[in-house]
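Excluded from the complex is one protein chain; the other protein chains are retained at their positions.
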Amino acid sequence: MPKSLLIISRQAPWSGPNAREALDIVLAGGAFDLPIGLLFLDDGVFQLTAKQDAKALQQKDLSANLQALPMFGVEDLFVCGDSAAERGLETTGLALEDVQVLSAHDITALIDRYDQVITL
Amino acid sequence: MSTLHVLSHSPFGDDRLTSCLRVIGADDALLLTGDAVYALQPGTVPCTALNARHPTLFVLAEDARARALEIPDTAKAIDYAAFVELSIHYDKVNSWL
């Protein structure tokens, strides 16, 4: 049975390559049919804000990659409810559908469930 | 399952310590390395938060020594050999990059 890997993405979308390079790890894992989970935590929740305009910064649109996740077999998508609330983000109408909102306690259990974790 | 959480950023002006302390589990441990050892600075908000949560705490000795920080009785100073052993003792390592 393959080992499961949780990626915890903590960086805002336009703070450098972090958000995109975290997503690349997830997509690569999905492409290899591996059990991958993705949690948006801290500023990472800003990646899920709807109607962002990457072109305003001459950047690539991240939301296209995010929406591709289920096509790559990555359906275990999570967002930290506390991080979202602290940042004034509603957890409805996010750029990604089917993201589970987790409490801190849920996140403790989530990290426990995965075999390995990368937090970036 | 237990996790060894590893921090390396200063807790001042950074939210990794706060976030880590929120999700750290009862069976987990925290290893302070690099500038994260500044969380040991007595009488500070990070130090108070660390003490309030009181996780099983390890400190990379070289980083505390370099910064002239005292390691309290509530923490265990370790070297790299012990770091390797810890990474085996706990089921996985979560470095907050």
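Should a chain be cited, it is by its letter among A and B, assigned in written order, with residues numbered from 1 in that chain.
Definition applied: a residue touches a chain if its C-beta (ideal position, glycine included) is under 8 Å from a C-beta of that chain, and two chains touch if they have at least 3 such contacts.
In the analysis below, contacts and distances are computed from a predicted model.
Colleague: What name does the UniProt record list for the absent chain among "ATP synthase subunit c", "Sarcosine oxidase subunit alpha", "tRNA 2-thiouridine synthesizing protein D" or "Phosphate ABC transporter ATP-binding protein, PhoT family"?
Modeller: UniProt lists the chain that is not shown as "tRNA 2-thiouridine synthesizing protein D".
Colleague: For the chain not shown, which residue from A:L34, A:A54 or A:A104 touches it across the whole complex?
Modeller: The one listed residue touching the chain not shown is A:L34.
Colleague: For the chain that got dropped from the picture, name the residues of chain A it touches.
Modeller: 2-3, 5, 17-18, 21, 24-25, 28-29, 31-32, 34, 116, 118-120
Colleague: Over the whole complex, note the residues of chain B touching the chain we left out.
Modeller: Listed in rising order, the touching residues are 8-10, 33-36, 60, 79-81, 83-85, 87-88, 92-93, 95-97.
Quick note on the criterion: only the chains that are shown with their structure count from here on.
Colleague: From the mean C-alpha coordinate of chain A to that of chain B, what's the distance rounded to whole Å?
Modeller: 25
Colleague: Which residues, counting only chain A, touch chain B once they are in their complex?
Modeller: Where chain A meets chain B, its residues are 8, 10, 41-42, 82-83, 104, 107-108, 111-120.
Colleague: What part of chain B is in contact with chain A in the complex they form?
Modeller: 1, 3, 15-16, 19, 22-25, 92, 94-97
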